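Accompanying notes for the structure given below.
The other protein chains are all here in position, but one chain of the complex has been omitted.
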Amino acid sequence: MSSVTLFPMSKVDRIQRALGFVALIGLLATVGFGLVWTPPDQFMGNLVRLIYIHPPLAWVGFIAYGMNFLTSLAYLWPRTRDLRWDQLAGASAEVGVLFTGLVLVTGSIWGRPAWGTWWTWDPLLTTTALLFVLYLGYLALRRVPDDPKLRARRSAIAALIAFIDVPVVYFAVLWWKSLHQAPTVLNPLTHKTYIHGSMAWTLLLGFVAFTATYAWMLMIRYRLGADEQQARVADVVLALHERQEEGR
Amino acid sequence: MSQAIELCRAVAFAGSFPLLAGVDLSIGSGEVVLIEGANGAGKTSLLRVLAGLIPVATGSIQVLGYDLLVERRSVRTEVGLVGHQSFLYEDLTAHENLQFWMRRPAVQVIEAALERVGITGRIARTPVARLSTGQRRRAVLALLVARSPRLWLLDEPHAGLDTEGRELLDGLITEAQRSGATVLISSHEIDHVSSFATRTVSMSGGRINSSDGGNSTEDVHDVS
Partner (left out) sequence: MFRDTLALCRKDLRVEWMTRITSLQVVPFAVVIVVLFGFALGPDPKQLRPAAPGVFWLAVLFSCILGVQRSMSVEMSDGAIDGLRLAGFDPAGIFLGKLLALVGELVGLEVLLSILTAVIFGVTLASFWLLVAATLLATVGLVAVGLLYGVLLASSRVRETLLPLLFFPVISPVLIAGTKVWQAALDRHVSTGIGWLELLGVFGAIYVAIGIVSFGPLLEDA
């Protein structure tokens, strides 16, 4: 309801369409540049082309969870408490889980030919997998029906619990590995991969394109949630009238 | 007479279901009020709102001088709620339950209260889970006696009590009133309760329908 009064609908629609357009063009360009313009790597061959999507996907995952954390804090802070923060947090976590899933898949596809295995207990990889499961749980919690305010408070605290856990997990896994003396995996980013000018530009384009995609998806999901919220408010008004009718 | 309870257009929700759909009610201290109404009329919800357990969404609510819109927690320790749930730990004895809920008062206080409701000897030392419904209810009443709250909220208190237990309960209510406490009783036993209630309030559809006796400044308001 309040989103309607804040911005006129048509303007929001225009922003959303523009974002979607930028995202689409950006993605198409990234695909085109990544597959055609840039050269294959001396050692990695065509596999190196995954570099244009894998890091941007991971980046989007991080900003999505960061956004989830900040909006959850904004909800918990009494002065800025507003159900719209909660909806934004939920929307961002959903997009984040999707992108983290894609990060894991692309990472695996990369890992198989590059390292000879689908999975390795690398700290970053392991932390990402845990991140995925953590926020799956968070989304499952959000699905438990309840009064919107109670659900929002509960979700915000759960978001806090999950977010604070991430660095602890990372350090734990890092030390866990370092004690094991496992064979060091060749990191293709730092090892012998010469990033050409065209490659750097394409990677940058990838970051921009995926960030725009994130913003676009976040916006759509948030507005969908806002519509649901509006429908719920209408329901409550109706239910109140029905309840009063019972008394006549 | 000061007002113990003052509600104006109070609305309360459970999720999106309206428990109270605009309640206007004012009750002076020392009154004994019977709340009657069909199942689902909102009697239990009203008592839980007054106890500060359910927040009021809109409207205003004052209980024992506390504004429950601002602070719901302070009022809780001053009301005694007897509901469908006993709030007792089933694995502990009645004596241990009282000790815990009263936060370790003097032993004499607990024993006097238990004796007042007829829980003595072996029964006081048996886990609540093994007591009968009536005995449990007596244990809950013992907690009320020991705490002697300023506002008694009794939700169908006669259910499950034998004749002796009912007389005991009626006696406790009279004692409470004499000591200046306000008592609200939701009940289906209208004839029995109205014999000692100072007035009767009738609820339906989450609102107060009618109210007779007492100082009825409130009445049916049409909420548009």
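Each chain carries a letter (A and B) given by its place in the written order, and its residues are counted from 1.
Keep this in mind: a contact is a pair of C-beta atoms (placed from the backbone, for glycine too) under 8 Å apart; a residue touches a chain by one contact, two chains touch by 3 or more.
Every value quoted in this text rests on a predicted model; they were computed, and no experiment measured them.
Of A:23, A:173, A:215 or A:236, it is A:173 that touches the chain left out of the display. Screening A:97, A:134 or A:236 against the full complex identifies A:134 as the residue touching the chain left out.
When you scan A:102, A:157 or A:239 for touch with the missing chain, the hit is A:157.
If you put the hidden chain back, the residue from B:79, B:145 or B:201 that touches it is B:79.
In the full complex, chain A touches the omitted chain through residues 130, 133-134, 136-138, 140-141, 144, 146, 150, 153-154, 157-158, 160-162, 164-165, 168-169, 171-173, 175-176, 179. Touch with the hidden chain on the side of chain B covers residues 51-53, 73, 76-77, 79, 81, 83, 85-92, 96, 100-101, 103-104, 127.
Keep this in mind: only the chains that are shown with their structure count from here on.
Distance between chain A and chain B, defined via averaged C-alpha coordinates, is recorded as 50 Å.
On the side of chain B, the complex with chain A involves touching residues 11, 13-18, 21-22, 41, 203-207, 209, 223. Taken together, the chain A residues at the contact with chain B in this complex read 145-147, 232, 235-236, 239-240, 243-248.
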